[in-house]
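One structure is given below, encoded as structure tokens.
The complex appears here minus one protein chain, its other protein chains still in place.
As written, the chain order gives the labels A, B, C, D and E, with residue 1 at the start of each chain.
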Amino acid sequence: MTNEIMAELRKDYIYNLMIKGEREDGRAFDQYRELTIDTNVIDKAEGSARVKLGDTHLVVGVKIQTGTPFPDTPDQGVIITNLELIPLASPVFEAGPPREDAIELARVVDRGIRESQAIDLSKLCITPGEKVWMVFIDVHVLDDGGNIMDAASLGAVAALLTAKLPNKRFDLGDDVNVPMRDVPVSVTAVEIGGSIMLDPSLDEQSIAGTRLTVTSNQEGNISAMQKSGVYPLTTEQINYIVDIAIEKAKEIREKFLVI
Amino acid sequence: MTNEIMAELRKDYIYNLMIKGEREDGRAFDQYRELTIDTNVIDKAEGSARVKLGDTHLVVGVKIQTGTPFPDTPDQGVIITNLELIPLASPVFEAGPPREDAIELARVVDRGIRESQAIDLSKLCITPGEKVWMVFIDVHVLDDGGNIMDAASLGAVAALLTAKLPNKRFDLGDDVNVPMRDVPVSVTAVEIGGSIMLDPSLDEQSIAGTRLTVTSNQEGNISAMQKSGVYPLTTEQINYIVDIAIEKAKEIREKFLVI
Amino acid sequence: MTNEIMAELRKDYIYNLMIKGEREDGRAFDQYRELTIDTNVIDKAEGSARVKLGDTHLVVGVKIQTGTPFPDTPDQGVIITNLELIPLASPVFEAGPPREDAIELARVVDRGIRESQAIDLSKLCITPGEKVWMVFIDVHVLDDGGNIMDAASLGAVAALLTAKLPNKRFDLGDDVNVPMRDVPVSVTAVEIGGSIMLDPSLDEQSIAGTRLTVTSNQEGNISAMQKSGVYPLTTEQINYIVDIAIEKAKEIREKFLVI
Amino acid sequence: MSKPEKLIENGIRLDGRRPDELRPIKIKVGVLNRADGSCYFEFGRNKVIAAVYGPREVHPRHQQKSTSAVVRYRYNMASFSVEERKRPGPDRRSIEVSKVSREALEPVIFQEYFPRSAIDIFVEVLQADAGTRTAGINAASIALADAGIPMKSLVSSCAVGKVDDTLVLDLFKDEDNYGQCDMPIAMTPDGNITLIQMDGHLTRDEFTEGLEMAKKGCLAIHELQKAALIEKYNSQLEGEVNDK
Amino acid sequence: MSKPEKLIENGIRLDGRRPDELRPIKIKVGVLNRADGSCYFEFGRNKVIAAVYGPREVHPRHQQKSTSAVVRYRYNMASFSVEERKRPGPDRRSIEVSKVSREALEPVIFQEYFPRSAIDIFVEVLQADAGTRTAGINAASIALADAGIPMKSLVSSCAVGKVDDTLVLDLFKDEDNYGQCDMPIAMTPDGNITLIQMDGHLTRDEFTEGLEMAKKGCLAIHELQKAALIEKYNSQLEGEVNDK
Partner (left out) sequence: MSKPEKLIENGIRLDGRRPDELRPIKIKVGVLNRADGSCYFEFGRNKVIAAVYGPREVHPRHQQKSTSAVVRYRYNMASFSVEERKRPGPDRRSIEVSKVSREALEPVIFQEYFPRSAIDIFVEVLQADAGTRTAGINAASIALADAGIPMKSLVSSCAVGKVDDTLVLDLFKDEDNYGQCDMPIAMTPDGNITLIQMDGHLTRDEFTEGLEMAKKGCLAIHELQKAALIEKYNSQLEGEVNDK
């Protein structure tokens, strides 16, 4: 009971701040929390990144091994994205197979990379129809401070940018970079009482009725989008979010993801 | 509580009718409900049928693809029958892996087809020991109005009778009919207070202690049988059911399942 | 409630006996219960043994078939050990996938055999990198009377000692013995109130805070060890158990496991 | 089939439609006996059926909410609904589709009327040809109304896409496979977006234009949904009048 | 082994039996300590063991019945019980066998004596050679009696089949593999059929004849079951007498 009352009070507090144009941590509505990205943090992985975005903390590992291509794309490599909301990262996460939240996050991270054609899949082919590189992107969330979505996307792209195809281990010559040709960046906004805020903290996310993630690429085009949550958005709100998402993605890309 | 009382009243009602030789919908004890079978209702499937038997409604899809034969039957195709009692079809069905009822239904449908040798499995062999046709019979129950058993069997046979081996899609020549050489028909009876009734409605089925399904073939021989439920049957009852089941199967076959 | 009181009384009883240097069945602290091992009890298995150790009763079946070696050991056969605590064997066992207790037991049995190099795995290779013998050791517990650990280990070794590689069935010549080169024996002790007892009965096991299993080989060397349970042991206790375990293993080996 | 050379020729798509044209739609309300509400929906070659049960008791109990109904949505594809047989049971895609579909409908359901109860929506895809999630939402929306669940409005759903650099409404399978973008949306008749997803490639301007195109599609579907419900209730009424 | 040319020669089957002859049967009652009742049953080369626990508390609770006991039956094959190692755990076949076996026994159990409780029957197949479900029912029936569960009667079970166009009682493995029909039944001593399954091919007349043959087999097994139980209780009685 006490917990529910606390949650209600917290909700009112954030809502009242919002009315005054403020956020609990003093940020502007379109401002991200402090972001750090460290790469090559796991030397057993072919690529890796540790992302801290405010209180959110996660590690992305990229493992690359050989495998069989899908029958309908015999000359293309395979990307498999996995995200786990392990119980270490939050009192509300539970052990067991991924639930809908984790699956949605993994699939949006995956689409952001796949649909922007950030990786040149045809260059992951070793022997057409027989042997291709399988790129496993595993997102390991360690601390849920809100907006796992953007942290995971950033981590996945950062890990890929430093990842190597392990040619040597498979007797295929020298290791080379994963063939990246774009740098997609996801930006997530929430709607709270009519206002739009970027990069929600955990509290903001929990009281927001709706989240919209927009992934845009180097040219400022849109490659993926996902609304999540039970409140509707107006066309104006969506168009507004798309505009600031593209702009913010550009900023983040230039600052954190230079190839 | 109200539900249980209603169920009890309903049970008394049907039981009292039965004493007078009547059924709730006015049928004779050996009479089937209205039956319609439409075939080729799913054009993505190699064969399909929609069956309506009274209030029971289901769709059977037959998918055919190539696969590896079992080691002990290298020159025979494979039949795999699956039946799902999805929660859309009844307030008492639950999501999740099939339970014993669904498994029993699927296996009796399967045996009815397999044991009557309705399909010439040797003609489903493409390359002995390497490549054969896999025939997947999937029964999708949409509305449970009782006697899913017979509806599913009828649907499976009807779908198979119109199914094609997709030779073309696998570069094996022209599509041809699935090699059928018999038309097995399942007939299900229930025992209620000593009386035998065919094609039980949902209410009849729920108050009956026992169900007996008899599958017979074109020559009037028996190819499969299954007693289900916790009440015993006498030898006389079983022999009586076998007699009317063979007769009724003949009627249904001639009316609905002409090759 | 009554059950808990009974358990408490039983615990006091055993504890008080122990103070006097006695056990409920009159055994000495380092004495095993009556042991019988019958081999070749399942003629469908390539090797088998029935073990009765006091009230504990189990059957071990060894199935041997061909399979693919692991990539990192292309010229070695494979051992797979499985143990099920089926609900037939105890009111407290439940159906379902093995839980941590069953998994621990299986893995300790497995390590006892594997790490003592009791089986010459290189002789289980048929074609390097392609085809090796897979040795499945399945422990089927029928009655849990305590100390399943030792009964399972004894059964596994006894079954292996009589098992044949089924060369004939796979057209590889005559059947020959499984290439055994050692006879590891596990001995389990429990600590109760500071005293050490071998081969715990079910009651003793349930009140003991800790179990230590020591597997030793023909030369009296140690090949596996496992502490299980929430009470700590002192170095002295461990060294004492190791000493009597090696001695007791020798006795058991000579009496029951002559090759 | 392999990628066709052109997906649009002279402004006409492979299946004969103009870019802003929906596929043919067929709606049947109240097709199931056991369900409290139901709807069969054909959207081109897609065939889906939706059933609604509820408000009813929640099992397991711990899923209950004390101040509102819990809405559950299960999107499921029949094994035979697609070219390559699908293994039965939920996969990652269907779990995501179920989630966003549920969220597309929750905004219009008066959940607070039914505390501690469940409203269960089941959507079965009998045949799939791109657009099954939108077909499912359209069907589910009608099935909810058919079940008498109090709603603020219906929800309508369709996708917009891009093929051969042209924005097109309501992709069919080949356009989905070989096109450049797929963007399903769901909308209330007053223009509130309750679902939007997108993947592929759109410029900023194409996005705005595409969103408007999809909204028009939703409004057209809304009219068909209303008509189907009215027809059902008229025929019921007639039935009742005839009974007298 | 590949299909033998003949399964019956001069009226004698491959294992030396006449057509209407059962395989040798060995019964041991009360073989387990932990179970409330148990029975080891050999039926030719089949080796099964049955255990009964109960009446006892039901977990999980929602499986309780307010006016009678719930009977549960778990038929399980040991991995090593068959030629090709079986993966541990229930498969579709064992789930069906468990269901029909439970239904074969429920009619004779006075379930109404034990509302809200469970009677659990576990059958483990240690070696399989065709006929494991009938062996399991025979064993379980004795284990129930050994556990003191009130029963109207025992249940006995065996199969009839057809090989080389001849009806034969109690198929063994090769007859099952290469025969034309398999029809297991279970029966109370007064002739009530509590299980009947059949697959293969029987004419109408063969069916009647086969059913009678199977019934005779069941009656013979019934005598052996009774004898085994009497022996157990005599030896117990002796034990008690000797204790005095």
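One rule holds in what follows: a residue touches a chain if its C-beta (ideal position, glycine included) is under 8 Å from a C-beta of that chain, and two chains touch if they have at least 3 such contacts.
Only a predicted model underlies this, so the values are computations on that prediction, with no experimental measurement involved.
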Interface partners of the hidden chain - shown chains only, full complex considered: A, C
Identified contact with the non-displayed chain, of A:A89, A:I119, A:V132 or A:L233: A:A89
Candidates C:N16, C:S122 or C:N221 - the one touching the absent chain: C:N221
Residue in contact with the excluded chain [from A:R27, A:H57 or A:R107]: A:H57
Option touching the unshown chain, where C:M18, C:A89, C:C125 or C:L212 are the choices: C:L212
Touch list for subunit A against the chain that is not drawn: 42-45, 48, 55, 57, 59, 61-63, 65, 82, 84, 86-91, 95, 97, 136, 138, 140, 142-145
Chain not shown, touching residues in subunit C: 98, 100, 103-104, 106-107, 111, 114-117, 212, 220-235, 238-239, 242-243, 246
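One rule holds in what follows: only the chains that are shown with their structure count from here on.
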Connectivity without subunit D (remaining chains kept where they are): A | B, C, E
For subunit A placed onto subunit B, the superposition rotation in degrees, Cα atoms, nearest 5: 120
Where subunit B and subunit E are represented by their mean Cα positions, the distance between them in whole Å: 27
Separation of mean Cα positions, subunit E and subunit C [Å, integer]: 31
Distance between chain centroids, defined by C-alpha means - subunit C, subunit D (Å): 58
Chain-level touch network, classified as line, ring, star, complete or other: line
Interchain pairs in contact, sorted by label: A-D, B-D, B-E, C-E
